[in-house]
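Below is one structure, written out as structure tokens; comments come after it.
Here the complex is missing a single protein chain, while all its other protein chains stay put.
Letters A and B mark the chains as written, and numbering starts fresh at 1 in each.
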Amino acid sequence: MPGELAAPGLHARRPAGGGIARFLGRRTVLPGLLLIPVLAFFIVWNTIPTLWLLGLSFYRFSLTSGRAPIYAGLLNFQNILNDSGVWLDLSRTLLFVISGVGIQTVLGMLLGLLFWNSQRLPGRRVALTMLFAPMVLTPVASGTFWRLIYDPTFGVLNSILRGIGLPGTNFLGDSSTAFAAVLVVDIWMWTPFMVLMTLAALASVPKAELEAAEIDQLTWWQRLRLVLLFHGKYILMLGILLRTIDSFKTMDLIYNMTFGGPGTTTQLVAITLYRRAFEAFNMGWSSALAVILLLISIAFTATFIFVLHWRDKAEA
Amino acid sequence: MTIRSPTDLNATTGVNRRKLLTGAAALTAAAGLTYPRHVFSQTEKGHPLAGKSIRMAILGIAGWLPSKLGVDMSPDFAKYAKVRYGYDVSFSFADAPFGQLFQKAATSLATRSAEYNIIISDSQWLGALATPKWIVPLNDIIAKNKELDIEWFAPVVRQAYQTFPDGTENRYGFPQEGDTIALFIRKDLLDAPGEAEAFKARYGMDMPKTWEDFEKLSIEDYTKLAEFFTRPDKGYHGAAMQYSREYDFISCPLLSFMRSQGGDVWDPKSGQVQGIMDTEVNAKAMVQYKAMLKYQPPGAINYGIAEIVDVFTQGKAFSAWQWAAVGKAMIPAAMQGKVIVVPPPGFKQADGSLKRDYIIGGQPWVLNAFNDDAHARVALDFMKWWYLPETQLEFAKRGGNPCDKATLTAAGFDDLQPWYRTYKYMLPRSSDFWHDAKYSEMLAVQQEAFTAYATGQINDPAHALAYTACKQQDILFDSGTASKQPTGACSGIRL
Partner (left out) sequence: MRTTWREHAYHAVLWLVALVFFAPIAWIILSSFKTADQILATPPVLLFRPTLDNYVQLFARESFLHQLFNSLFLSISAVLIAVAVSFLAAFSFSRFKPAGTDFLMFLLLSIRMLPGSAAILPVYLMYVGFGWKDTYAGMILFYAMFSIPFSVWILKGFIDGVSPRFDETGRVNGASWLRIITRTILPQVMPGVIAALIFNFIFVWNEFLFNYIIGGLQTSNVPVALTTGLYSSGGVDWTFISALTSVYLVPPVLVVYFFQRYLLVGMTFGTVRGEV
């Protein structure tokens, strides 16, 4: 066998050596064997809980009632669909996702374009670390500390506002500003991510195109066109999709800033679910809502993968 | 039980007062529990745990002084248990803020876990903890251990901290600390030269100065005082009250406004909410309570317990409605002598009298039902120790709020802490709201609606109340507590 040329597509070739090696070498066994650990994880921590969740969603079950679950058919789903509060939370979440991701994308692209060609920036690595730091700061800490920054009595933001002669505002306490205030923190946290994605998109512009143009001399619009022309647009799209999905899940950050208040002005659907499940312990109802969110997530994921394949095809 | 002579108590009080002035920290460090000799001579022979070593876990409220005192004092119990019962005990502690403590406890208890052997529960939780049988029913235990059958200062202590369901004889909790709303006033601002005259000139009435003056103060007159001391140019406002959506923060003072004027939240017997919660009296109370925002710092709409401590101690508020439990934090060393603690205002009744029907605070100890025999036994010994007169006195000295009649009526008690006179005065004038397994769900709805109105998300108080009533009625009907379904007007109601 030595000396033979290795050719692609010969995976099934009988391997040298005996017993175990032969056993492992058989195509039908090895792939499965390698998958066992992940599948085990998947079954124990995903399949079983999901089935559990699905089952419970058909029951009336409160953890604090001391009673066994009672089968209720589709009652929980009916209640949720008829609950105007949930619809309001969902539409609020939608608004949060669209406006948040929209602004992050625009701002992120602008800053990304700005940072293009920054190779000669003194201390570039430090500057980028500072720019990316909001992404890696514990959301619990961000939320808590922004509360202090926004505070109308002790907060630094209001001190600045008063310093320049503007009236102080109770950003998180006023129902007309709370949503925007929370959104600003989300934008602060995640715009760096879109900068990152834009830089990646820029890096994907073919060298030949770059050599043709002096980057310094390009207008913003021309730079943008360069990116959008090539497969940078798929990268950006993936970025937007990732942010959309993540933004849909937002919970820690807002919970620590406003608890969803004042009133319900910052209550996103993930917070609603959390409160119903772990503050009110209404497990049946919450399971049903979780199932609905799972379906929405699957739709997001499917879109995401669709874009991926689209890109692969376009590149091929 | 030893009978304490009043002179003894006065002696300790005198020492303690001096220590208080030298700083709270020194007090805690210096103070130690001393027991009369007979306690130790009574060493119990043949305690089943003698010679053993036990580790106990307590779950308490983060940032809550009385809760922390229970923890701080536990080494004294260890000493006591070693001598008296002959076993070694050590403690570990977990805590969570009010808003999250119940879920911390419930998520653990639901697993039938004895992770926390003793839990400091909030008074409203008794139902939610007792219904699924997570905590130990105490009737039999109290019957067998007479020293735990304690005479309380007021009937509300037993109702709020022990009883579930309301109106029965079933007991589930041991009072850990009693608590009431108190009014903290900046005495130095009140007494500043010229203020009394200016106040009289402006409002045609004498400015309240003493504890007795405040006892006679109505909410209308208090509002004048708050208005008078609202001076944004000087950096402070007249009042600070709770409006936060977290936990029960806006509910406690607001429900006090309602109840003191004849409103209520539900009928515990029939579980009826509609028709009781959504009344004109309550709507008026909501308008009143929101109107108080005018006299408060701009951030008041987010104020919870901790925020009020911050604004008051930083000198941003002339007066603050606050739980007596955090008295120590409200009057730090820098504020000594500048603060008086008085009863919050009364509400004028039709007959011209003043009424105070405030929401009670405070927490009971509850015992985990999944404790093994050894831990259950230690928990019980701990409770017996907790109610020793010496322990309760030490608790009071350190700033906790005992509930037993003996301690509260002992001579000199009122002077032990600046807020004790008020606490004692308010205790019989306070009561709890629902003890029900569904309390957390009902509370969430109510907090949403109340804060939605307070912050201007909705403008009609009657609508906020109607929404609350509908949702709570639905929750209670669903759980079988309420006999009536929510009315037709409730379908599709939203904030």
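The working rule: a residue touches a chain if its C-beta (ideal position, glycine included) is under 8 Å from a C-beta of that chain, and two chains touch if they have at least 3 such contacts.
The shown structure was predicted, so the numbers you read here are calculated from the model rather than taken from an experiment.
Considering the full assembly, B:T111 is the residue among B:S90, B:T111 or B:N139 that touches the omitted chain. Across B:V136, B:V326, B:L416 or B:L495, the residue that sits in touch with the chain not pictured is B:V326. Interface residues of subunit B facing the missing partner chain: 57, 62-65, 68, 92, 94-97, 100, 104, 107-108, 110-111, 113, 115-116, 235, 305-307, 309-310, 313-314, 326, 328-330, 332. In the full complex, the hidden chain is touched by subunit A at residues 1-2, 4, 6-8, 10-11, 13, 15-17, 21, 24-25, 27, 30-32, 34-35, 37-39, 41-42, 44-46, 48-50, 52-53, 56, 111, 114-115, 118, 120-123, 125-142, 144-146, 148-149, 153-154, 156, 159, 162-163, 188, 191-193, 196-197, 199-200, 203-204, 235, 238-239, 242, 245, 248-249, 251-252, 256, 269-271, 273-274, 277-278, 283, 286-287, 289-290, 293-294, 297-298, 300-302, 304-305, 308.
Quick note on the criterion: only the chains that are shown with their structure count from here on.
For this pair, subunit A with subunit B, the centres built from the Cα atoms lie 41 Å apart.
Interface residues of subunit A facing subunit B in the complex, by the touch rule stated above, are 60, 62-66, 82, 84-85, 88, 151-154, 168-170, 172-176, 178, 258-265, 267, 275-276, 278-282.
Against subunit A, in their complex, subunit B makes its touches with residues 99, 102-103, 106-107, 110, 128-129, 131-133, 243-246, 297-302, 310-311, 314, 316, 437-438, 440-441, 444, 447-449, 451-458, 478-479, 492-495.
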